[in-house]
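Shown here: the complex without one of its protein chains, the others still in place.
This part shows chain A:
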Amino acid sequence: MLSYYLQLAWLSVRRTPVMSLLMILTLAVGVAVSMTMLTLQHVMSTNGLAAKNDTLYALQIDNASAGDGGTSSGNKLTNGLPYLLSYRTVTTLLRSDIPLHQVAMHRWAAALSLENNQVRPSKELVRVTSRDFFALFGVPFIYGQVWDKSADNDARYQVVIDRTMNQRLFNGENSVGRSLQLDGRPYQVVGVVEDFNPLPSVQDLTQGAFGGNASIYLPFGLHRALQMMPYGSMTYSSSHPRPQPQEPLTPEQQYEQILQERYFWMQYWVELPDADTKNAFVSYLRNYFDEQRKTDFFERDFKYALSTPSQWLALNQVVSNDTRVMTWLALVFLAVCIINTIALLLAKLLKQAPETGIRRALGASRSAIFIQNLVESGVIGVLGGLLGIALSQLGLGLVRTLVSRDEAAVVYSDGLTLLLTIALALLASIIAGCYPAWRVSRTSPAYYLKNQ
């Protein structure tokens, strides 16, 4: 019976080609536009740390100045807390042994070269981090191991590079013990890790959703030796005027001020495997904060946030308000398309009502009529859905030309979004087909027979 209905449906589509094409196109465009936006939203909220989402937390402490009233200023996230910490705070926190792992880090940039000039010099993004980075984010070592603990406190010119960088510099060989140059200074390779490039770069969203992935890692003990400044944001905020020294300070003293005063430029992640450790860490944090509050290093009352990677993505508004607004409008547009299809389908099926009347008079049940008409709308829906999938690929292509190159690299549909597209197309066609089919199956045969 179904194949017969399909045949009838196809005949009916053929009989009104323009109208049918219009319905198919309408559904297709509606599905394509909404799927383009849903895919964009989906890829932008990809959580590269989903596997460790229950145990990793990004730390925020309310270190804003006393006079700071606004929540919208550039250095705060949507929860009203600043997202950067001071060097002094993170080096104190690093001494705690409560978290399983903890990471203090920031971005840096340097000119990369090899002694023998084998590679073309280039400016590279460098992650300056404490040694737990690899354990905390689950980045496995291919060769060698992480630098020694002392390298996080004292200047050791050691470096860890990732697989891609190792391929580029040393043809993928075991490069442990060899050296590379950053700003002309030699660093010894102590380890090679797998690439860690989540997109968006959830571990560091300070310079945009894709700006946090580095291929070179330096230990945390080099700050004073190199007078490192972040390749990214650093803010100074205090309600007290900066102390004016009697004599001019040496550069070393000036840099020490940056490390010890209210300069904010660090990110902090902790791994807290269970609720007990989490509570212990929070109370440790509170003690530290209250103690520093007395000396006015913190100017406001204790407030903190520990955010899981998925919360962190949301707080940083990786999916921008623009994208969300566009997605909602796209869904409203889909509603318009579905309503449009219902109206057209209804009018078309009602036009065929005389035939339906005859079928009913010849003994067909209401449900048989309903199914016949539903098959007809289903054919339109499936065709619209298929075309919609093709058009949504076009839509994503358009989006790729609009966004930045980094973002364009991820704006592709994956298995999930393709499945969702098919589901959405089917759902749209069923919604669009059900009511007209039901309406037509209710018509009384007598009325149409009389008119023949």
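The definition used in the following text is that contacts are C-beta pairs under 8 Å (C-beta built on N, C-alpha and C of every residue); 3 or more make two chains touch, one makes a residue touch a chain; residues count from 1.
The definition used in the following text is that contacts and distances are computed from a predicted model.
The protein name that UniProt records for the chain not on display, among "Alpha-ketoacid dehydrogenase subunit beta", "Inner-membrane translocator", "Putative ABC transport system permease protein" or "ABC transporter ATP-binding protein", is "Putative ABC transport system permease protein". Note that of A:V13, A:V33 or A:L424, the residue touching the chain absent from this view is A:V33. Among A:L11, A:A51, A:A66 or A:A343, only A:A343 touches the chain left out of the display. Remark: the omitted chain is touched by one listed residue; of A:A335, A:A361, A:A390 or A:A446 this is A:A335. Mapped onto chain A, contacts with the missing chain fall at residues 19, 22, 26, 29-30, 33, 74, 111, 113, 121-123, 183-184, 226-227, 229, 245, 248-249, 251, 254-255, 258, 320-322, 324-326, 328-330, 332-333, 335-337, 339-340, 342-344, 346-348, 350-351, 398-399, 402-404, 439.
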